[in-house]
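Only one protein chain is missing from this complex, and each of the others stays in its spot.
Naming follows writing order (A, B and C), and every chain is counted from residue 1.
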């Protein structure tokens, strides 16, 4: 290879790298031309360098579609959180957040971080290394939380479950019953397992704990449930609940929101786990006066407020009902396709996302790949133990019937593309039939129907 | 009714007016006050004051869906068009615009205005009051252009056509043949009639003029075709072509774009129509040096460049093919529903929009209303002569298969809601079958299919 | 030159062209690198291809700085103006616009277009070719309006004035007195001449017309005054007033707003000027029901509403007072520099912009150039007759003391750079002294001062 060809190859490499960025920023025409010239010389364009017409169709179970009013609310210049308006604003934020937790008595805390950070906050503020906890493994996220518990030095009793099942209350009852000395300090449950599309039954878990008169804390991962599914922090006597901004709240990643009960807060005194960044203490000291221990992300807080306003205007009961209606339509489509959800037990079927098993002999990754390659459709892949066996359709957060119709249409075509024998329309038809019969008039548009 | 109640009713009326704005922008404080007072009194919410989750599903034949990269490009602070960078930028804009007109020889001109202004520019720069022109009426937009011609004092020969047909070339041939003295100064054609979903055959019109050896100018309204459908300004020897920014270019309203042939420019010398704002002369004098006679809208120009980049990346041939594929799917759905398009002749069926006749006894307005009331779906209503008889699905501009799937799903449910006897899925299934078979891999995503 | 060098030169040319676009879009890193490599080989970068840190400092008298809440309001997806919410929204827009015209009785009309289009609307809707009008020439914009009058076939009596003076009421009195037969149909006045920084005295013009008992219409160009300076459409009995969105309203270019008196509307019956796009008739027919004759620009309407809300919250009297306070500070700086405003008569000095004469021997263009080259400061150049003799500082619209301080600091450094002998700080000090003494506490921030 001559040095000239090497230089050319090098330039080509850089151009190809350059154009990898192309799908998310706009290039001046001539630069494009130059790139095109270079790449067409190579008879190919770098992977994912082309922005197709239309839009990316996003149906993963988070990050989810952001409402356009929320995008607008976040598009702000730099601002100073030490300006005098901030304190009242922040107190309002914390107050408004109570709605999605279903709490009047709990204390919401917002960390700049992610749901993973929320997990850490829940554990380290309430427990000490060596403390005994009991939890369930039925998917990747429950597994990762268990991994964190172990790394934090907790003594974890894991109740293993089928990936597709929820929390086994009977097994929990046994464990609690066996714990005569009440050594178990916490029961940890992933409310909605995003790997499998399973919503565990927290009220039943609580009932089980009560039946055993067990004083353990109840720590709940509500990352893909809170703000979408029914959640009653006070009624269920949850001690710490955790969620993240990019799920049902439908804003970008960056806020870990937790809600702590008085009992959880009291447990901080004895909890010896080392904690700094995710320590409740700094927050609890400063938040009441509207202050924060470290710089907050104002755009995300504005987005949160804009998103909470949409949910409040809709009414949380209606939000929960909408998620159920969307999920039901999706499940009817799955039936129409002759396929099955990974979750078998009706009481556990998630209204946040639907996880669909593909027929033996088909790699579910192929469906996800063709959906993205042909239809610009982003579906959720099968993770860990169910890799290749399932694909996931997220329908939580900022979502409506026609949006989800797109996903079903795209999934249907992708299934056919991947070799699943389907009659076109077989799934979508079932969903449409259901939605046509169950969708109500949008509030304030009644006059059009007279 | 007491005077107090009347005052209350009057206030209430104003408030409901006020709050119509509520779903899309923050309201001025005073309006909020009033609304609050009124709504809490009335125990009800004003019309259209609620923002539902999800998004508005926009499928009218313009304004169309703006690509998110284009929205971004337009979100700019104030800027000075007399700063020294502007001239080169503006020359580039004019150059880049040639692509959608299919021209190398024509001269594009951009007016701050709308397609209606483009019509006025086309007529007043080339014709004098009293000049004879021939044109066709087959929809509301061709009608409105005729109305303008008459108001400008032109002597208009109108060839009437069925609403649903295109330009009758045989009738044009007769008229031209009869014009022994070549008194006809221009043939004016609406390329794509947005009322009826009909694309007239401009190459055939040109051939007809050539066959008659007629020297008339060929003025073409390409408002809902240029940038979406095949358009060959040079090859078809169009003299003035007109389009607007909110159609296939997929940016907000505000730019009237025209393209003028040398012959059209030469005709300015003899054209005695009064013109100022829409005069080509000021533009032609200043544009070559990158200047403009009055303040340009920089955000719209940035949007235009961002949008042209997307089209250029896709390639105009692929853009045209995409529109055809989308339209074919839509037409298959119409067949599946057992309905008919208003346009009967295959050669005239528009790839920009589909206009669908509803069964006798059904008011098409009801379909459009229920679509908006239940599914947040915006469809095009029937206009003028076909009011109540048709509804329209726009699929031009920034559009892809899954977006159009949403519209078909929504239309299908709305048809059922309005009482049209349909089997759910009957239309969508046909479109999906067609698209699954005909959609190609998105360029640069080939690696996913290996 | 070898073919290889030619290819290289060609690539280089394209890359240089490419980078001309650089200041308004973001490039992926590697493309940048490639360009940089290429351009640094050439030891130079294309003109204006670099985006410096900070911001562009915009102080031309339009387009002006857009408030960040207004930018946000305009950042919207495509929407359908035929959706049912639109009519009430548009009626509200028209109603809200009355505030800046100072009218209860006038009828506001919004055209998609610019102030130039507003000029055309004012003239063609009220006058016929051959009609006699009287007006003043004292700057480029009054000159351009006269040019339009002449192109529209009006018989224009021009009262010439010094560039730097306003409307001479005594000369107008003479002309009106001499018009025994009341042949003069309209008096046309540019309220604020943006070339010279002069605000003519419309109440005095009205008084002069009344003194002559003259029935002529009073047509006023308020492009750079309405929304910033005191304007009383009803009290002054203006017949048509014209403004544009990119001036005091502080949104992007694209809306021509006019306000018409009943008398102006009545004159449409006799006005024989041909008009279509800018015809009031279509608007007056459709607007009362919230409809429009052609597609409106929704983003600009949202921007207009957001901007009107800011003005309404501030209160128009306070807006006018703010503009005066800003202008006074600017004029004090000019005194501090030992320079003079082009406008000599205090009663005519504009509060929208300040036009400053530079010393003999200095080319004012050099000041504007160095301001942009060294400080990223956009000042207004001298136009037409005062080219090279003056530069202009715009301070209308969305502006405050510290923003204008930047302009004064930048102008001061640029004057020194251009060779004007100045002591640094001599002007700014005067402005600060004035502002410190006259600026009030921002409403709702009083608690900070206790």
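In this text, a contact is a pair of C-beta atoms (placed from the backbone, for glycine too) under 8 Å apart; a residue touches a chain by one contact, two chains touch by 3 or more.
Everything quoted here is computed from the prediction, not taken from an experiment.
In the complete assembly, the contact with the undisplayed chain comes from A:305, out of A:305, A:340 or A:447. Against the chain not displayed here, subunit A makes contact via residues 17, 20-21, 23-25, 47-48, 55-56, 58, 60, 62-66, 71, 73-89, 91-92, 96, 112-117, 120, 129, 148, 151-153, 244, 246, 250, 252-254, 273-279, 293-300, 302, 305-306, 308-309, 312-313, 369, 372, 378, 380-381.
By the touch rule set out above, subunit B reaches the unshown chain at residues 26-27, 29, 32-33, 36-37, 40, 68, 71-73, 75-77, 84, 445, 447-448.
Looking at subunit C, the residues touching the absent chain are 22, 25-27, 29, 32, 45-55, 57, 65, 67-69, 75, 310, 313-314, 319, 322, 369-370, 372-377, 398-403, 405-407, 409-410, 412-413, 416-417, 423-426, 428-430, 432-433, 435-436, 439-449.
We adopt the following convention: only the chains that are shown with their structure count from here on.
Per-chain Cα centroids separate subunit B from subunit C by 31 Å.
If you average the CA atoms of subunit A and of subunit B, the two centres end up 39 Å from each other. Remark: subunit A and subunit C have CA centroids separated by 49 Å (rounded to whole angstrom). Looking at subunit B, one finds that residues 23-24, 47-48, 55, 65, 73, 75, 92, 369, 372 touch two or more other chains.
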